[in-house]
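Every protein chain except one is present and positioned as in the full complex.
Labels for the chains are A and B, by order of writing; each one numbers its residues from 1.
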Amino acid sequence: MTITSDAGSDLTPQVEMVTVVVDGVAIEIPKGTLVIRAAELLGIEIPRFCDHPLLEPVAACRMCLVDIEGVPKPQPACAQVVSEGMQVRTQLTSPVARDAQEGVMEFLLLNHPLDCPVCDKGGECPLQNQAMTAGRPESRFDEVKRTFPKPINVSAQILLDRERCVSCARCTRFAEQIAGDPMLELLERGANQQVGTAVDQPFDSYFSGNTVQICPVGALTSAAYRFRSRPFDLVSVPTTCEHCASGCSLRTDHRRGTVTRRLAWDEPAVNEEWNCDKGRFAFTYQEQGRVTTPLIREDGQLRVASWPEALDFAARGLSAASSHGVLVGGRSTVEDSYAYARFARVALKTDNIDFRVRDSSDEEAQFLRSAVAGTAVRTTYETLEQAPVVLLIAFEPEDESPIVFLRLRKAARGGTRVYAVGPVATRGLAKLSGTLIPAKPGAEPAVLAELAEQVRAELQAPGAVIMVGERIAGIQGGATAVLQLAQATGAALTWVPRRAGERGALDAGALAGLLPGGRPLTEDSARAAVAAAWGVDSLPATVGLAGAELLAAARDGAIGALITGGVELGDLADQSLGRAGLEAAGFVVALENHHSAITELADVVFPVAVVTEKAGTFMNWEGRPRPFAQTFKDALVMSDAVVLGMLAKAMNIAVGASDVAGIRQELGALGAWTGPRAERPNVPAGPVAEGAHLVATWRALIDNGVMQEGEPYLAATAHLVAATVSATTAGALGNPESVTVTGPLGSVTVPLEIGAVIDGVVCLPLNSPGCVLYRDLGVRSGQAVTIKGAL
Amino acid sequence: MTISAETRDQLRELAARYPKSRSALLPMLHLVQSVDDEVTSEGINVCAEILGITSAEVTAVATFYTMYKRKPVGKHHIGVCTNTLCGLLGGDAVYSALSERLGIGHNEPSADGQFWLEHIECQAACTHAPVMTVDWEYMDDVTPASAVAVVDRLARGEQVESTRGPVIRDFQATEHTLAFPLDGLVNDGVAVDAKMLVGLRLANERGMSAASIPAGDA
Partner (left out) sequence: MITTGLTPIITEHWDKPDLYTIEGYRRVGGYQGLATAMKMDPDAIIGQIKDSGLRGRGGAGFPTGMKWGFVPQNDGKPHYLVVNADESEPGACKDIPIMLANPHALVEGVIITSYAIRASHAFIYIRGEVPHAIRKVANAVAEARAAGLIGDNILGSGFSLDVVVHSGAGAYICGEETALLDSLEGYRGQPRLKPPFPAVAGLYASPTVINNVETIANIPYILDRGVPWFRQFGTEKSPGFKVFAISGHVVHPGIYEAPLGITMRELLEYAGGIRGGGEVKFWLPGGSSVPMLTAEHLDIPLTYEDMAAAGTMLGTGTPMLFDNTVSVVKAVTRWLDFYKHESCGKCTPCREGTYWITGVLEKFEHGRGTAAEVDTLVNLCSQIAGRSFCALGDAAATPYPAALKYFRAEFEAATSTSADEQFNPVASYVFAEAATR
């Protein structure tokens, strides 16, 4: 097995190989491989508990003892590196190894409680399994086991049964090494050793759920899943996470039509074996508040209608309008986004389409059209890990793309230098050993233009990466500055949106001015090719309205009909504009899976599928397709694409395939665009807002997000909702315990925390309990607020 | 009792003693104990803050080492070695006598907050078995009666001298010494006693010495 690089060069870096014999079978493997891994390659499973391929070995459980020729004592295979000619005998061929393992297993079971009948892990438990394969049939232990009161909460979500714990330290090592959250530790000593937290400081890590998954016994369980099911009752389906743009592979387990739990699935190139707690636990929304039938507004009230009636009503409403707009939410699949993009141009003959239901700008649209849409994969998780330097702008990885955060942390631990341009050195940045390049919100373009020579030089190194988040849209001149910096240094520029569907929607053409594959609408050849593929004579030739412009046009009565697909009104930065636009639009057709403020305003509502009820693809931030299978094969709810297809038919317009396979074929046939790209933005930096206190904000991972509803245990692990300011700013306010922050629309009162923030900037979460900035204050990042101490 | 600004300064002073500040954690926890009579959550949080680590990491250390107590010790810590040699040579009887006198058992404080009793492990004083400690100062060669007498005298507020060390102060004072050992008591009391000199004296008596063997060239 020779490792070769992907660079395609003739020089294949050779890895030094050694030959090892395991149980009489020789194998050639790279020098430095652990014996336990070498055995696995031969299909020999040496029993183990503390070993985990992604964690540093500790050789604590002693279960993996093997017999090595020439060594008097059995050695732990998980910590023993192979050497040339090493002769290893496992439990399969060595009585010494077998006896050692049986002895360790007898010891492991002596204080372990007989909890199997009530323990979540039963049926998928490495201790059970290995007790059967590597243990003796009977134990000689006849004494009293040590006991602990059980279970205890190490966080609202994670429960601990200390008696079950075998002190493998996988959870504490994961927390410390991978997540950077050493809030879970081994306490006490000897047989009283137990996992625990500090008093009154729960293990509120965004990644805590991974410890439940890697715990080799039932010591760590989740409150959401405890006592719910036996694994052999579950049907498992490989899926992809629908929350952020990291693109994690999941395994969705369901029973009798309900998803009971989701696990992180093994995808070394993407999420390795991890996911975040939101991806793991936030799925109960799929069954809550669902729209179950089509609805029509009659006499000002929504009423149930049959599909034929609703389709007919919608078709007539859409056909009657002379101007249209389409708003696609951020979590639409690639296939559904393509269907919306196609429907807009073919059925509605409009280019007024946008998938950015959030703070957005025209400059950002230009940026996405010119530098992101339809581009080939350049930066990947792996190149991140190898990057010499990464610069983050308008991007807080731990909250906005957690698995990117984990990979950046792995990179940082391996020597990658991380910089962030912004007003605050967050705890997430500290966990990346990152350096803040301070910039007041709004001043980032100027700071980027004046980057220190040393940083600029680092960015010129091969493999350097610039990661920009979707919040660049809220910084005037930001996207322009970032593009210029990338051009000047040669660093790879990567856009990381927050939601799973955004990159796919962009590449599918769900943005004004863009056709699928990054094709600029204004390019004649592109329009012609797509028109031909879609079976129409022509497509709209002028770039349509997007973002705030589209909503303003609607508000001013210039949009006759609007289609929304998975849109939350509360996500729009300018709440009043959004509401006004939707109210003023002549005819609103909403494709939604749950009731919302939008459905309350719509003229027609069509129920559409959630991710478990359809197959599809998400495109993650890398541009990598992340397909997922349909979990509930006999679901009767239809995807957005299928509903749009039916709508088109009701309008007597042919739009092409509506099924996943057909759409994938269409997209494949269109292929990548290699022609000229849209023009890059060239927007000068805007002024930094005046005012003593400017807001810096982003969405916390666990917050008021609609897709987190129905999960109280997860919600209870959210980070503290607070206003964070510098010590100087706090001092100037009189160091109050809490503050009232006021904007144009109102105030919020929250606790005050001190952090590594620039003076005069206050950090607040965008959409958390007690602090919903768009709605309560009416401010966005970079705008001024007033603060005073609250009593 | 809250951790004062002065204590924080001292904690920082400890942290600065080492090339890497986290090395100071053990002496820092001794200092916390000297101030709070136990390792409190507040003390743990302050240590974590100063060292830039989590309270869980500090708690992990504080719960590993037996000298750190999680409830108030009281004025005097009484330890009786009941490991094999001391225990069988009479330490067991000493412990029983003290347990009866104080009305408490292992790792318990007396109701009046004056004493804490503990079975301790080998105190590296086996030549002086049975061994008792008061605030971790040596009380060598005790008997049940002499051990009870020590406790009685301490209870009456009388001065008691350690057999190899200074006058007994109290638990918190010893904990402070463990963090800041230059406490001015190094010259107090007798540190080298007859049992430590028995071999030397015998050799001198019999004219045995290593000096009779000449030094060679270096």
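By our rule, a contact is a pair of C-beta atoms (placed from the backbone, for glycine too) under 8 Å apart; a residue touches a chain by one contact, two chains touch by 3 or more.
The shown structure was predicted, so the numbers you read here are calculated from the model rather than taken from an experiment.
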item: Identified contact with the non-displayed chain, of A:Met63, A:Ile403 or A:Leu448; value: A:Met63
item: Touch criterion as defined above, residue of B:Gly74, B:Pro109 or B:Pro130 at the omitted chain; value: B:Pro130
item: Where the missing chain touches subunit A, by residue; value: 57-63, 65, 72-74, 79, 100, 103-104, 106-108, 110-111, 140-141, 143-144, 146, 166-167, 186, 188-193
item: Absent-chain interface as seen on subunit B, which is shown; value: 17-20, 22-27, 29-30, 51, 60-61, 64-68, 79, 82-85, 87-90, 92-93, 96-97, 100, 120-130, 133, 136-138, 143-145, 162, 164-166, 174, 177-179, 181-183, 185-186, 189, 191-192, 194-204, 206, 208-211, 213-218
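The definition used in the following text is that only the chains that are shown with their structure count from here on.
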item: Complex contact set, residues of subunit B against subunit A; value: 41, 44-45, 48, 53-60, 63-64, 66
item: Complex contacts: residues of subunit A adjacent to subunit B; value: 182-189, 196-201, 203
